[in-house]
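Here is the structure we will look at, set down as structure tokens.
Note that one protein chain is taken out, while the other chains of the complex remain in position.
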Amino acid sequence: TDEGTTGGGAAPSAGATTIKEGLKITFLPKQVNNPYFDTSDNKGGKVAVEEFKGVYAQTGPSDTGASAQVSYINTLSQQQVDVIVVSANDKDAICGALNEARQGGAKVVTYDSDTNPSCRDLFINQATAEGIAKSQIKLISEAIGPDGGEIAILSATANATNQNAWIEMMKTELAKPENAKLKLVATVYGDDNDQKSFAEAQGLLAKYPNLKGIISPTTVGVAAAARYLSGSSYKGKVQLTGLGTPNQMRAYVKDGTVKAFALWNPADLGYLAAYAAGALASGIITGKEGDKFKAGKLGEFTVGANATVLLGDPFAFNAGNIDQFNF
Amino acid sequence: MAPLLELTGVSKSFGAVAALRDVHLDLHRAEIHGLVGENGAGKSTLVKILAGVHAPDQGTLALDGSELVLNGPASARAAGIAVIYQEPTLFPDLSVAENIFIGRQPLGVLRRIDTGAMRARTRDLFARLGVQLDPDRPARGLSIADQQLVEIAKALSFDARIVVMDEPTSALSGAEVERLFSVARTLRDAGAAVLFISHRFDEIFALCQRITVLRDGRWISTDQTDAVTIEQLVRRMVGRDISSMYPKTDATVGKARLEVRGLTRHGSFSDVSFTIHSGEIVALAGLVGAGRTEVIRAVFGVDRFDAGEVLVDGRRLPPGDTTAAISAGLALVPEDRREQGLVMEVSVARNLTLPRRWSLSRLGLLLGGAENRSARTWADRLRVKAGRLTNPVSTLSGGNQQKVVLAKWLSTRPGVLMVDEPTRGIDVATKAEVHGLLSQLAADGVAVLMVSSELPEVLGMADRVLVMHEGRLMADIPRARADEESVMLAATGQGNAS
Amino acid sequence: MAAQTALRTEPATPARSTAGARIVRRAFVVRELGIVLALALLVVVTAAVNPRFLSAQSIKDLLLGSTILAILAVGQTIVVVSRNVDLSVGSVLGLAAFATGSLFVASPNLPIPVVLLAGVLLGAACGAVNGALVAAARVPALVVTLGTLYVFRGIDYSWAGGRQINAANMPAGFLRMGSTAILGAVPYLALFAVVVLVVAGLYLSWYSSGRDLYAIGSNPSAAHLAGIPVGRRVFAAFVVSGALAGLAGVLHAARFGTLDANAGLGNELDVIAAVVVGGVAIFGGSGSVYGAAVGAVLLTTIGSALPVLGVDPFWQRAAVGALILAAIGLDRALSARLARRLRTRRGGRRA
Partner (left out) sequence: MAAQTALRTEPATPARSTAGARIVRRAFVVRELGIVLALALLVVVTAAVNPRFLSAQSIKDLLLGSTILAILAVGQTIVVVSRNVDLSVGSVLGLAAFATGSLFVASPNLPIPVVLLAGVLLGAACGAVNGALVAAARVPALVVTLGTLYVFRGIDYSWAGGRQINAANMPAGFLRMGSTAILGAVPYLALFAVVVLVVAGLYLSWYSSGRDLYAIGSNPSAAHLAGIPVGRRVFAAFVVSGALAGLAGVLHAARFGTLDANAGLGNELDVIAAVVVGGVAIFGGSGSVYGAAVGAVLLTTIGSALPVLGVDPFWQRAAVGALILAAIGLDRALSARLARRLRTRRGGRRA
């Protein structure tokens, strides 16, 4: 890559309106061998960076160890990239390295999974806990029908902060009168592992004979549960929804195991993160509340409290629209 | 004066096996005391009681007239008892010096190990024994004889008042044995008591002042050495007479079965050539470490060699392939039965039939019946004392284990049988039996190559004696001309008898 | 020979092999019975709490869940019995599973047997690498397979990259194989496990090359001197273990439908746990594939039963650990009893 063009990228002129060309923007996902990040970075972020003629790259560890990202961040700051777009494996473990990078002149944008706000310039939030909880409850209640019944949640790990926040919001949502007929009987953890999730789904159905629906707000969990239901006698009798990707769920939507499920579009998330990164490095925004910037085909976004930009509400996929998506 | 150490009414059972029953033994100061008995008579069990390894079920030990309770090998050491075990107990990864001083290394400042002192003391010990070993080399790779010498050095290093030696000479040849004897006599003259166990009567009579006989775990007799004869001892040990010691029958020598030409393994032996014919017993003699074991291991394909070739019945054996050697009719009874001869957790029957799995199976399918029948035949022929043939072979006594190894290989009906120290640790009755068996095999046309460090055995059994010295074949002496002197001269590299 | 005939007059050692054999055999039966009983107890208690635990669907799920672990446990037993260990099975499974998916992506109409064969061959190739290193370099298998655990997983990672292969990419027939049952509650996949188990069990006890593995595990150098081609047998054991891990990989693909580079990650310890719980001696020489397979079923059942019993799911791991420790205790107790019995019988004869 061309070293010469980027020297000034780190010192933005205040009040600029267009994104500079030649910005070096590197995505650092939690894990490179993960289809979700493959989509967000290589199908979203890359497209955006090329639109504003920046230099795109993606790198990262192949496992999700808490400190695995540190040496990547150090390398990136050594390479003098303009913006590091990172999804943090650990809220604190990479803080030191990120701050070093920022002192070296790089901007830091987090997406998907945030760090401590003090270690980054901007966080691109894919969805609010409230938005996710609302959509999940809505989908399960539509799938089960007006009579309601018992439902259960199949989560990722017991410690996952975002999962726990979503589950709390779902409980709040269930407490509302319009959802009075839905009764949450259990929350189990599949550890984002196919086999464990599969076994947990199985356990739920063995334990709760009257179970009517399962919500699995994690891509691994929902695919495993769908796979289990599709091959069992519960197919069609027990409803399933959750957060999943269209490719993963296509077979199960088509065979009737799953009526609808939700997700933000990870490609849009990467796309937005890239534009936010470009805007930040060009001085269009600084990260303070109320800053506005244009994100290509997605339109205009406003920076909210805590230097956070929200992508929007999750999108519901069903048999009617699933074939339009490929990620 | 009370005896230095006195055992009174000692009994020891393993489960319901009474290894020792009401045994009495007293060791006096400045005495070498011999202990003899058949395989499984309980000698090693007695040793282990003295060593604190086993606690007696009944009976007491008294040291200097006051009762002695041992609760572990450490307390036996503290009481001044040093033991050479029947099976070497070395640490292959540690240096020879550390092997000798482990657990009680000379300490320097801050209780730090003083390696210099340790090395110097090891060198002194080796000088006393006339051993040429580097104190800093690891014990890994030492021959059994060298291991035994290190064990002896270890026992000496204690300056113990009581030294127990469980078959210390079984792996040694003449020179080492003689040196061990002079050390034992020095110990005795300094006032120590030595308990000496051996299956070789010449040694017992040469060394000991008194001799105790055990049979089936019972004390039979204790006599002054000059008050008994070998015949009396043997009768007490086995409860009957042994007809002949070396039942060598003259065999007709047939065609060449095994030819070894120019066999060389760098650093071990070089240019070894010999031929063995059917019907003859050839002894391979030499001092410890002469390389005899290595030669026959290489012939059998266990170890590789650098030059030369091995032919069986005129056909060349592929090197390093034991399976091919076995199917060509070779058999090897190794010297180290625990390490190499037996599959310890597996039943006696399985061990007996191990090399013949193929001939006992149909299409690779092994059926228990044939296996057990054959095992029983051979166990009977060698009079293996085993509770059940289906018991793990680890439950047998040392001598009986040796018989299992022997039977295992005899049962393959080999054309060429190589035996390495075939009677090491075997009692007198079984020894005669093994000799008879070898003789019988030769008469049946088998070519037998016998590595032995026991000169009487070599002279008594061999039709021809090959003598090795420091990795080279020095002499090929026919039976008629073989005597102690000619063999020893060749073994020490002085005479070139042929 | 005179000496011999004279000696022969002593009562020849009476070889009452049958009685002794019975004791030893009984001890093994007891060992396996112990774990079968533990399994039965678990099932009965769970079913008492929730009768649906014994429904056809639930039993099918249990069997399905055990299949892959059981197949891996059989392969592992073959290796462990020969005093080796194969830590790389999880990685081999992952590689074979991803290969299966990739094959279907490349040519969706491939017949299932071809894919099965491909998975098995790939696994066998990985096993051959392990076997060659262990047998030729004579390095402890623990170290070799720890190395190949990383290597095979690394290959899997760089092959899969970030890709994921989904149910939609695989033919419906193949996926059906992973979820349907015959005879109501016996899933197809479990039939694979049963066939593998029976073949391996018969091979190890009836065939001389199978027995060789026990001899090797008991005393490798004695086995070598006895003319057993130790290297070749150990090599073969690793190839078989690899091939079974490959088969397990294909079945994993059929069962889970979603494949990425993480399939089977960390499985190796579970497999060893199953083998140990099933009574196979970790340093070789004894144990049966049946025990190991029951061990696999028991571990899987615990995973399914605890939630039904309402036990906090956090305790599941602790329960697996407790089971391993209990298995240790049982083995200790049994082998102590066996030793006592054998000695008593001996003594009886002597006295």
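Going in written order, the chains are labelled A, B and C, and every chain counts its residues from 1.
Throughout what follows, a contact is a pair of C-beta atoms (placed from the backbone, for glycine too) under 8 Å apart; a residue touches a chain by one contact, two chains touch by 3 or more.
What you see is a predicted model; the values in this text were computed from it and never measured.
Only one of B:Gly9, B:Gly72 or B:Gly191 touches the chain withheld from this view, namely B:Gly72.
Contact with the chain not shown here comes from a single listed residue; of B:Arg119, B:Arg257 or B:Lys408, that residue is B:Arg119.
Within the set A:Lys43, A:Lys91 or A:Lys183, the residue that contacts the chain not displayed is A:Lys91. Only one of B:Val10, B:Leu50 or B:Val131 touches the chain withheld from this view, namely B:Val131. Looking at chain B, the residues touching the absent chain are 51, 53, 72-74, 76-77, 83, 85, 89-95, 98, 102-105, 107, 111-113, 119, 123, 126-127, 130-138, 140-141, 174-175, 178-179, 266-268, 287, 289, 469-471, 484-485, 488-489, 491-492, 494. For chain C, the residues in touch with the chain missing from this view are 87, 133, 137-140, 142-144, 146-155, 157-158, 161, 266, 269, 272-273, 276, 282-283, 312, 314-322, 324-325, 328-329, 331-332.
Considering the complete assembly, chain A touches the hidden chain via residues 32-33, 59-63, 66-68, 70-72, 74-75, 78-79, 90-93, 95-97, 100, 116, 157-159, 161, 164.
Basically, only the chains that are shown with their structure count from here on.
The two chains most heavily joined by C-beta contacts are B-C. Computed from the mean C-alpha positions, the centre of chain A lies at a distance of 74 Å from the centre of chain B. Put simply, the C-alpha centre of chain A and that of chain C have 39 angstrom between them. In chain A, no residue touches two or more other chains.
Contact of a single residue of chain B with at least two other chains is seen at no position.
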